[in-house]
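Report on the structure given below.
Apart from one protein chain that is not included, each protein chain of the complex appears where it belongs.
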Amino acid sequence: MTSVFHRMAAAADAPVFALAGAGMRWAVQDLLLADGITLVDSPRAASILLVAGELGPRLGEAAARVHDALPHPRATVLWASAPDGLAGAGAERIGPDADPVAATRAVFRDLVLGGRPSEPALLPDVDPATWRGVGPYGQGGSGMTGGTPYGRPMAELGPDRDGLRLDVLPTRLGPFFAPLPAGLELDLRVSGDVVVEARVTGSEVGTSEAAGGSAFVRALTQPQSIADLEMARARAHLRWAAEALRLQGLRAISLRALELARTIAPGDSAAVGRFATAVQRTGVYRWSLPNVDDRRRSLLADARLGPVSRACGGVDDERLADPAYIALGFAPITDVGDGVAAVWRARFGEASQSVDLASRAGSAVTTVTGTTESPRGRIALGDAPTARALEFVPALVEGLEWGDALATIAALDLDLDEMAALAGVTAA
Amino acid sequence: MTGALIDLSFAAFSLVAIVAGVRVFRTDSMVRAAFYLLASFAATGGIMVLLGAEFLGMVLILMMAGEMLVMAIVMVMYMMNPAGLNPMVMVHQPRTAVVAGVIAFLAIAGVGLSGEVPSRPAPDPAAATAELGRELLGNSMLVFQTAGVTLLATMVGAIAIAAPRGRHGDAAEGSEEPGLQPDEEASA
Amino acid sequence: MSPLLEVIAAAAAVAGLLAVGALALAIGDGVAGAVVAGRPIRVLPLLTAPVARAMLAARTGSTTTERPDGAGRAVAPALLAGLAALAMVLLPLGPGVALADPDTGFVVYSAAVAFVMIAVFLHGWSPNSTLPLHGAYRFGAVALSFQIPFLLAMLATALPAQSLSIVRIVEAQAGLWNVVREPLGLPIYLVVGLAVGFWGPLNLPDGDDLAGGTSAEDAGWARWLWQVARLSMLVAVAALGAAAFLGGYFGPILPGPLWVALKTGLLLAVMAGAQHLLARVRIERFVGVAWVLLVPLALLNVFVSGAFLL
Amino acid sequence: MTTEAVLVVGAALFGIGVFGALSQQSFVMLMMGIELMINGSLLVLVAMWARAAGGSPDGQMLAIVFMTVMAVEMSLGFALITGVYRVRRADITEKLRKLKG
Partner (left out) sequence: MTDLGPLAVAFSVMVAALLAVLASWLRTARNARATAPERVPFTGGRPPSAHAWSRYHARYYPMALLFLAFDMEMVFMYPWAVVFVSEGIVAMVEMGMFIAILLLGVLYAWRERAFDWT
């Protein structure tokens, strides 16, 4: 009887919490389109922990903590990965060329049918209550908010813009918080649902070798085919759209973006246009995305963050410095409206333009090396737009509501892989 | 519903109302306190339904859901240690309070039990809602409209007192003590 | 039959209705998602997935957090399921046929909807974890805003019935459905219904920007139960919306209960579409619209439909 | 379910409310005591309406006025708590700042 139920359970889509290591961000994203597994946002909802690629040394402990957050029965699949923190898990290892979906399904099936034991916790079972107070039950302090009940301190009062001095809750997000790119860690202080202070405490995903290099990074050192470069740009924008749409609750249209990124061909700018119209019809510009006030706009306008800067009134685009692009009649897309919605419009416009350029470029190659316009803005040896954007994150999100803050960060299209790869180029 | 079932329901509702009422003051968690109070109100609403005051009972339950949610939210906002993570004693003069509570109970219960309660049951509880409606529009029209004005005054007053900002500027304005030097005021 | 058996039989019937409705909504949601994503509709997996998910949930253990409010975590999903049942009991399936027809059925339904905010708040509050807590407080703002438009939209349907009984409200639509008599009522009701089930564009407490919000810390059975309870609530909202605005069991040729099912299905289809076609609304935007637009519109709806009755 | 029994329950709720209102230190808990007192009175009132007053509509009217009073009390009570909290805290921080500078 039990086995009948277990077989039915094994037929379910395997709920997977994926940790995207260096260079594997898009490979993990492609799993959204796979049949038979579901990517979930919280490890509590998952049965399988999928670790894709190498994780930097700082992330081992966090990966282990995520592992321990999964309910029993649980299993780990290491896909082209050998992170230190998960060494004791008894995990399934598969190579970079293996099919992660089939492997995950097999492990999941084994696990549910009882053929594979549930993995024990990795981190030592040490109670965080290192100090116990003097309260009558031993867990409290002497005052009402003093002490560290159950091993954690309580939030402390802080001033607030509306004059009520209430608790400001310190919140550590990441490195594996689904709405942020894997590896990004934020320390927020939130008062109610408003972020009053933000700090970036980690932006490492792996080594530069593991992060690999995109066509844009290669274009720094040697000429690249403009057609390839522009198609890569369009795909990057569509993949970004898939992430950003998911954050706004539009999962189905997000899959459409991924599918489009996979199938888009040079010259098919009409497909991008149709997609952009579908996005517009969801009302996302009207009621879902926050405004960007003038202070933030002026911060971003001259930061050379590609579509972000151009949506905030900037005009810079490295492609303007390349005669090959000028010969194609290239002019950057500016003046696209207001707020975060403008960044979305700018990216869709640029994706459409890139597809169009790719069809007209023929065999033209770039003629300028040293700096390039990546989908995220100006890149150069050792100078990544993501690194510049991270410096703005605190100023951008302070004072915003939680959802608005995350939508604003998503609009920046932070790419830690590109950042790591560019850091590697300087070293070399 | 049969008599025995009514008695049973009444006993259950009474138990919930009283036990939850006591728990309100015996729990460390503010959210629990508010929801215990809600349980007490809901059980009281149940007793009212048993008494035949179906509309009043259900409306009490409906209204209290919203009010207790606000209560929980406000309590958590302003109370130190709102979830009771540190055990605490937040009472003063407990003995006096207990004595006063018991005296109040005995006095009212005594009056209720000793006095002769006339037996004139409501003739048709089913028509009570319509009767209340006619009462609102007829005899008690003034009470009804007064309630409207009272609620308006409450809304305006509550927002004027509580709102952080408004057309007249920040609420904190003017709550600062005047500075000792005139220039200090200007720089602040 | 003894009253106890009667209650248990009724509870089983209601649970069955809700289960069928929730299953239909889950499948419809899957179909709508596939259509919008432009992906093939795989019929068999869509049909079996809900059962398989339930079995997996039963197979999966639960998790806990540091010092949670244990009672709250257990009660919240059960409360939400119970509220869906409470609303469903009132649904008229034919002339004078409902599992229960209290004179104040409408107030009972309103109370059920009002308690949804307690259930969701408790669910987010009790794990003592940041993301669920934010979800809980968000729902506080949403719930306090949708409450009054919801009550007013429904209230207009009580005017022609001259009663608060849901059975009477349906009976009063014998000649003319309320959706015609008061055209503003159903749209307002649907917007609010999405908020009651925190679904689609109004999925603020369990939204993706909170990695699951109030259910971010739920695992296994408890998680599944919360999701089923939420689907059930949506089914109850759709069923009673069909009764209050679309004439319930009235309709030509087909038998009454089938009409109820069809009209409920129609409203559920609208909800399933909204889930995939509309972006999540910023919370402040919703609160502002609810108070400044929906409340006056709902009042206008009450008075205009009243004026037609005079 | 005799009328007397309902009165005793109402009295018990009122008694608990008195205890709460007298013993609690914080404003909000004090308000909870008052709410419970109103709860008890409301129950007694409804019992009288249903059993002893012949279903006079005045009784119901009084009951909903009670509920309105409860709402007004809570709304204004919370507003006052907010106002007091705001001013008191603002005062303290203000003094701290002056001491420092």
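Read from first to last, the chains carry the letters A, B, C and D; within each, the first residue is number 1.
In this text, a contact is a pair of C-beta atoms (placed from the backbone, for glycine too) under 8 Å apart; a residue touches a chain by one contact, two chains touch by 3 or more.
Source: prediction; values computed, not measured.
Peer 1: Going by the touch rule at the top, give the shown chains the omitted chain contacts.
Peer 2: Counted over the whole complex, the chain not pictured touches A, B, C, D.
Peer 1: Looking at the whole complex, which of A:Asp13, A:Glu92 or A:Asp193 touches the chain that is not displayed?
Peer 2: A:Asp193
Peer 1: Can you work out which residue in C:Leu25, C:Leu79 or C:Val235 touches the chain that's missing from view?
Peer 2: The one listed residue touching the chain not shown is C:Leu79.
Peer 1: Just checking the interface: what residues of chain D touch the absent partner chain?
Peer 2: On the chain D side, contact with the omitted chain comes from 64, 67-68, 71-72, 74-75, 78-79, 82.
Peer 1: Spell out, residue by residue, where the missing chain touches chain B.
Peer 2: Against the missing chain, chain B presents residues 1, 9, 46, 49-50, 54-55, 59, 62-63, 66-67, 70, 73-74, 76-80, 82-83, 85, 129-130, 132-137, 141, 144-145, 147-149, 151-152, 154-156, 158-160, 162-167.
Peer 1: In the full complex, which residues of chain A touch the absent chain?
Peer 2: Chain A touches the missing chain through residues 42-44, 59, 62-66, 68-69, 72, 121-128, 149-150, 152-157, 160, 162, 164, 166-167, 169-177, 180, 185, 191-194, 399-401, 404.
One rule holds for everything that comes next: only the chains that are shown with their structure count from here on.
Peer 1: I'd like the Å distance between the centres of chain C and chain D, where a centre is the mean of that chain's Cα atoms.
Peer 2: Centre-to-centre distance between chain C and chain D: 32 Å.
Peer 1: So, what's the distance in Å between the C-alpha centres of chain D and chain B?
Peer 2: Using C-alpha averages as centres, the distance is 5 Å.
Peer 1: Please output the residue numbers of chain B that touch at least 2 other chains, ranges allowed.
Peer 2: 55, 59, 70, 85, 164, 171-172 - these are the residues of chain B that touch more than one other chain.
Peer 1: Of all residues in chain D, which are in touch with two or more distinct other chains?
Peer 2: Where chain D meets two or more other chains at a single residue, that happens at 82, 85-86, 90.
Peer 1: Going by the contact rule set out above, which residues of chain B touch chain D in the complex?
Peer 2: Within the complex, chain B touches chain D at residues 6-7, 10, 14, 17-18, 21-22, 24-25, 30, 33-34, 37, 40-41, 44, 47-48, 50-53, 55-57, 59-60, 63, 67, 70-71, 74-75, 78-79, 90-94, 96-98, 100-102, 104-109, 112-113, 117-125, 128, 131-132, 134-136, 139-140, 143, 147, 150-151, 154-155, 157-159, 161-162, 164, 171-172, 175-177, 179.
Peer 1: Under the touch definition given earlier, write down the residues of chain C that touch chain B in their complex.
Peer 2: Within the complex, chain C touches chain B at residues 3, 67, 69, 72, 102-104, 107-108, 110-111, 114-115, 117-118, 121-122, 125, 128, 137, 140, 143-144, 147, 162, 164.
Peer 1: Spell out the part of chain D that touches chain B in their complex, as residue ranges.
Peer 2: Contact set of chain D toward chain B: 1, 3-20, 22-29, 31-33, 35-36, 39-40, 42-44, 46-55, 57-58, 60-61, 63-65, 67-68, 70-72, 74-76, 78-83, 85-87, 90-91, 94-95, 98.
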